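Of the protein chains in this complex, all but one are displayed in their positions.
In this document, chain identifiers A and B correspond to the written order of the chains, with residue numbering beginning at 1 in each.
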Amino acid sequence: MTFLSGQPPMVRNLTLLLLAGLFLLPTVVTSPSMLQIIILIIFYAYLTSSWNFVGGFAGVLPLGHSAFVGIGAYTSTLLYLTWGVSPWIGMLVGGLLASLVGLIIGLPTLKLRGAYFALATIAVGEGLRVLVENVEKVGPFEVRGPKGLLINLVEDAPLSAFQFQSKVPYYYIILVMLLAVLYLTHRMMNSKVGYYLAAGGEEPEAAEALGIKVSRYKLIAMAISCFLTAIGGSFYAQMFLYIYPKSIMGLELSYEIAFIALIGGRGTILGPVIGALLLRPVSDLTRIYLSSALPGLHLVIFGLVLIVVMRYQPKGLIVPLRHLFNRHIIPFLSRKNGKSDPVAPQKSE
Amino acid sequence: MLGFIESLLNGILMGSIYGLTAVGLTLIFGVMKVINFAHGSILMVGMYAAYWCVKLTGMNPYLTLLIVVPFLFCFGYALQRYVIKPIFDAEKDVREPITVIIVTTGIWYVLDNLAMIFFGAEYRVVQTSVTGKMIEFHEMYFSVAKLIGGGITLLCGVYLFWFLKHSRTGKAIRATSLDREAATLMGVNQSQIYNIAFGLGSACCGVAACVLIPFYYVYPTVGVPFDIKAFVIVVLGGLGSIPGAILGGIIIGIIETVGAQFMAATWTELLVYGFFLLVLFVKPSGLFGLRQDY
Partner (left out) sequence: MALLTVENVTKKFSGLTAVNAVNLTVDEGQIVGVIGPNGAGKTTLFNCIAGALAPSSGSIRFSGHEIAGKKPYEICQLGITRTFQVVKPFATKTVLYNTMVGAFATTNHLKEAEEKAIQVLEFLGLHKKKNVFAKSLTLPERKRLELARALATEPKLLLLDEVMAGLRPGEVTEMLPTIRKINQAGVTIVIVEHIMQAIMNLSEKIYVINFGKKIAEGEPLAVVSDPEVIKAYLGDEYVATQH
């Protein structure tokens, strides 16, 4: 793991400690409902990190990404319910299908002004949702429109059925998925694709003059993002065993994913994760405690937080957080350990 | 055949209302190069304002124009001046003011959900002197409210076009949309123009809002379908083109109502989306698009 070796020892140790803690978490947190909340936080972190490939690195604003969550969920579920295909395989099929749809949208729109892309994603997102809501049956597949799809919980299901009685396996699966995406993000940032995307985002004319076909790389980012997002959708389907269009293909989910990434810090590795960590609990808490009196308050809060963050920290909250971490926490911890030299940050902002 | 003409004409009427909303959006885009995602929410605010005016005072819905339009102008003006401007200024030199677009999305969220909190999710409708009245013309039936609505919005669209072409402020607006820097050098106060443009765009929503009250339901997310249609129209007509927006609106209106003759209402929604994607694929710069901009 090259990125760990490049960090000062204090950061390295903290990261390893954190990872160990994450993997041991289910031994400490035994309440299933608490675990589910944590699983959902990690799930959203996964979704926003996948969104990040396009929204962060390609520099455009996808506002309809829930469509891909839906494609993933519906594909793996329909394949399972109709033909008994293992959701593990269905997941991959869904991912590929989502990539294809993403490429079709991206091809005409990624070489135009960002606004066109944003609008196109909304149109496709809503369009797909309306389509699924209005369709009862497509060929051999019973889509059941707005009623949604139900997967039956099978006793002693085989591993291929991607179903577990306890929440714990789900926790590990989504944790691994998140870590994999984060690693993939890091690898991408430090590769030709990453450099080219950054160049194309900042100065597209200069990038083109340096041999970069900017739209091609944006499409690559789009394909990766859609694939990963769809897999997340399949995970959701297998975890909750019930999906319906408004829940996984709605505009609300698309916006939530985008907002979390934006508030946390798009275009960085940890930004979306921070966003999910900060905002999901806020969303859950306001929904639980205030929802009866003031429905939708958590969404108002989301919107306000977004506006305020964009005003003062347009690059996301990760910037001041990272600053805090590097300037204060690390030296503080170093001093506690008896090391006298303040550790300077290795990576550039 | 008659049914076809009836729906065609109804489509034009409704399309004119969509068109005026889109005109507001395209105006804001033309001047600030920002897609105002909160446009539908501003329409919603206008609709609630008009609704309450009529409900509380029983006034003629078309009189609300005198109240709601200036109110929305000020609302839009204030929104731009106090919320959007600081962020816009920070992104002045960036090619694409993405952060501003993000903020308008946030405003959309806040407004829609505040409306949900304050007014509840129920669909409201208000009884006015024109609600439900129909007019017959050669065995075709038209809603009076839609006729008046279509007429008013069309007139406003034309007036706005005239205003931009001939008035001093209008010319300043057009200058800013063509070349920001050159306009500033000519003495145009950019900030002021942005505020006015946003105000005007919102005022367009105001007109549409008042005109919709007699026959359309009011609910917190009513802005969303109008918003999306406005986006489609604006792309269809060409970002920044006002005649394009009016024409585009009419086309979408026709597609909707004529489509409804052949399929269920929800499918016409899909038709509009599909059409939008088609336009994007074929001619993204739209019917009257300004020069190809990347």
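In this text, contacts are C-beta pairs under 8 Å (C-beta built on N, C-alpha and C of every residue); 3 or more make two chains touch, one makes a residue touch a chain.
Bear in mind the structure is a predicted one, so any value in this text is a computation, not a measurement.
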Contact list for the unshown chain, restricted to visible chains: A
Residue among A:88, A:195 or A:240 touching the omitted chain: A:195
For subunit A, residues in touch with the removed chain: 190-192, 195-196, 198-199, 202-203, 205-214, 348
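Following the convention adopted for this analysis, only the chains that are shown with their structure count from here on.
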Rounded Å distance between subunit A and subunit B, as computed from the means of their C-alpha atoms: 33
Interfacial residue positions of subunit A with respect to subunit B in the complex: 59-61, 63, 105, 108-109, 111-116, 118-120, 122-124, 126-127, 130-131, 133-134, 204, 251, 255, 258-259, 262, 294-297, 299-300, 302-304, 306-307, 310-311, 314
Subunit B residues touching subunit A - in the complex, by the definition given at the top: 29, 35, 83, 86-87, 90-91, 95-96, 98-99, 101-103, 105-110, 112-114, 116-117, 121, 224, 228, 231-232, 235, 239, 264, 266-267, 269-270, 273-274, 276-277, 280-281, 284, 293-294
